[in-house]
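Notes follow once the structure below has been shown.
Heads up, one of the protein chains got dropped from this complex, but the rest are sitting where they should.
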Amino acid sequence: MSTFAVIAARPAPSTSSGALAWCRANLFHDWKTTLGTLVIGLALLAVGPRLLNWALVNAVWSGGYETCQAASGACWAVVHEKFRFILFGRYPHAEHWRALVCTVMLLGLILASCTRAFWRPWLGLVWLAVLPAYFALMHGGFAGLRLVETDLWSGLPLTILLASLSMVMAFPIAVFIALGRRSGMPAIRSLCTVYVELIRGVPLISVLFMASFMFPLLMPQGFNIDVLVRVLAGITLFAAAYMAEVIRGGLQAIPKGQLEAAATLGLSYWQMQRKIVLPQALAMVVPGLMNNFISTFKDTSLVAIVSLYELTGAMGMAMNSDANWRPFRIEGYLFIAVIYFVFCYSMSRYSQWIEAQVNKSKQR
Amino acid sequence: MSTPIIQFDKVNKWYGNSFHVLRDIELNIAQGERIVVCGPSGSGKSTLIRCINRLEEHQQGHLTVDGVELTDDVKAIDDVRKKVGMVFQQFNLFPHLTVLENLTLSPMWVGKLPKKEAEERAMEQLRRVRIAEQAQKYPLQLSGGQQQRVAIARALCLTPKIMLFDEPTSALDPEMIKEVLDVMIEMANQGITMICVTHEMGFAKAVADRVIFMDEGQIVEQNNPHDFFNNPQSERSRDFLSKILGH
Partner (left out) sequence: MSTERIAPPKKRWSWRSQAFRALVYQVLAVAVIGGLVWYLAHNTATNMRQRGIQSGFGFLLGTAGFDIGESLFAFDSSESLLQAYLVGLSNTLRVAVLGIVLTTLLGTLLGVGRFSRNALVRGLCRAYVEAFRNIPLLLQLLMWYLFFTEVLPEAAQAWQIGALFLSKGGLNFPIPVWALGHQLAAGGLVIGLGAAFTWRVRARKLFETDGQTRSMFWAPLALMLAFGVVGWILGGAPTATNPPIRGEFAIENGGALTPEFLALLVGLTTYTAAFVSEVVRGGIQSVSLGQAEAASALGLSQGQSMRLVMLPQALRVIIPPMTNQYLNLTKNSSLAVAIGYPDVVSIANTAINQTGRAVECIALVMLVYLSTSLFTSLLMNWYNARAAIQER
């Protein structure tokens, strides 16, 4: 029996750690991996510099369309020239500041609602105050502000308005429908199921067509609905069905034992939902709801088909209206693609962060 | 003394750059020996036995199993895996196959046995662990203890020379631990080489030829069970034993 001598920890040998080791393990591990690295490396080397040349080196950053036609690179000057038209669409040029102020206000409110620090009772009141202010400022017609009809509202402000407003309105509808689908009463359960399956089975375009062509028929004589309201109603109904499914998943995940405990404590159905079920279920499904929001944000691009020109539609209009700049549409497309990407990617990262937070709280 | 069936020669392993999980392991295990490895969590005992069938790779040193040195060589690894059976803490039975199919999978696909022979061998092992009547059930239809016995039978279907157990009873409810330990004790008395990572000290006392105590990646002490439990030499062993034998 030898005496026990402590062996201190040593750092790993250099071949199994550090950047060199990482390269060996991840790029050159065996012949298949090495082959893959070589093929991809060659492809990137063939395409990469040419792409960079087009996009950055030979690109034209400002100037007229003649400069662009003469150059061989990307024509970012079209963005420089047209970006106000692309971003604000048909909203009157002199009043762009109003659209900007309103959008910043709305975005600020949304961001505040996403941070934990602001989850106070007065947040609801702030929403109730901001929304009418938004509409008043955008619409104008008082205090010397020029009147701007709703069908002129376009571009990025419209995208953000449609996406956020429809989600906010769809949320309570979705909660009720999700609860209805889980109800014990067959009539209510069937009504909710029919609604959800009907909406989920058809494309958004048909819902927008329905909103656009059929809503005027559904209303009594002389009752004109604004095109913006119609489209908003259509998107809201559409989003509500998908959100209801996500929320239903959260409701299903609440263990039955909790409902039984609540019942033994004498809580009524609505008290149980409000105090016990919904807080947990909604916290669980925030990532899913964020996914819904990202989808709705992308789906707003479809409203161009019913004559409302949000960001994609405004870009199409900006590019198609000016024959001189028409050959450079691809740069315009790339510009708004980047805008969408920035918004959607940040939202998906935020959702991943929330999911990590929720999981952290679950671990012991 | 005949050649040991398992030889660790200055084996070192790191996780990542900084975690030195196995430190200068020197260990010889003879054929037919029954070893229990114990120690606090994080001491490297699971890693030690997982190196024996190359579920983990060591970075330094030499590890030889039944005359075959374990390196990157795929053929060597395949050879060793045919001789070494493993039982996991989480059973890891294949839930989409019946119990019988779980057992015949490897003999048919790796051992190239005809189906009839594979099934006969499987039924024999199921009888050995006393669970033959569950052959047509699916794993998730069985209790934890039953599942672990099936897992043991599955490993035995390969007719291995060495059996590795990685905390086989840690995931079981207390009343099921005995049925699994009974099966293991019966196996131990039939001459197979067994290396078992476990906290069940009763099992160690009943069956083990040698108890190895590991802490912080190195073997602190190894002795026969009687001397280890009654007369631990090292401070750390005494400390550990007081914690687990106390209640």
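In order of appearance the chains are A and B, and numbering begins at 1 in each one.
The rule is short, and it goes like this: contacts are C-beta pairs under 8 Å (C-beta built on N, C-alpha and C of every residue); 3 or more make two chains touch, one makes a residue touch a chain.
Computed from a predicted model, the values in this text were never measured in an experiment.
K.L.:
Report, in label order, the displayed chains that the undisplayed chain touches.
P.N.:
Displayed chains contacted by the hidden chain, ordered by label: A, B.
K.L.:
Among A:Val6, A:Ile40 or A:Leu111, which residue is in contact with the omitted chain in the full complex?
P.N.:
Checking the options A:Val6, A:Ile40 or A:Leu111, the one contacting the hidden chain is A:Ile40.
K.L.:
Which one, A:Leu198, A:Val229, A:Ala283 or A:Ala356, makes contact with the chain that was left out?
P.N.:
A:Leu198
K.L.:
Mind listing the chain B residues that contact the chain we can't see here?
P.N.:
Residues in contact with the chain left out: 53, 55, 78, 81-82, 84-86, 88, 90, 92-96, 105-106, 108-118, 138, 140-141, 154-155, 158.
K.L.:
With the missing chain put back, which residues of chain A would touch it? List them for me.
P.N.:
Spelled out for chain A, the touching residues are 26-27, 29-30, 32-33, 36-37, 40-41, 184-188, 191, 197-198, 200-206, 209-210, 213-214, 216-221, 294, 298-299, 301-302, 304-305, 312, 316, 329-330, 333, 336-337, 340-341, 344-345, 348.
By definition in this document, only the chains that are shown with their structure count from here on.
K.L.:
Please report how many Å separate the Cα centroid of chain A from that of chain B, as a whole number.
P.N.:
From the centre of chain A to the centre of chain B is 51 Å.
K.L.:
Taking the complex as given, what residues does chain A use to touch chain B?
P.N.:
1, 3-4, 6-7, 9-13, 16-18
K.L.:
Can you list the residues on chain B that touch chain A in the complex?
P.N.:
Residues in contact with chain A: 12, 14, 16-18, 20, 23-24, 59-60, 216-218, 220-221, 223, 233-234, 236.
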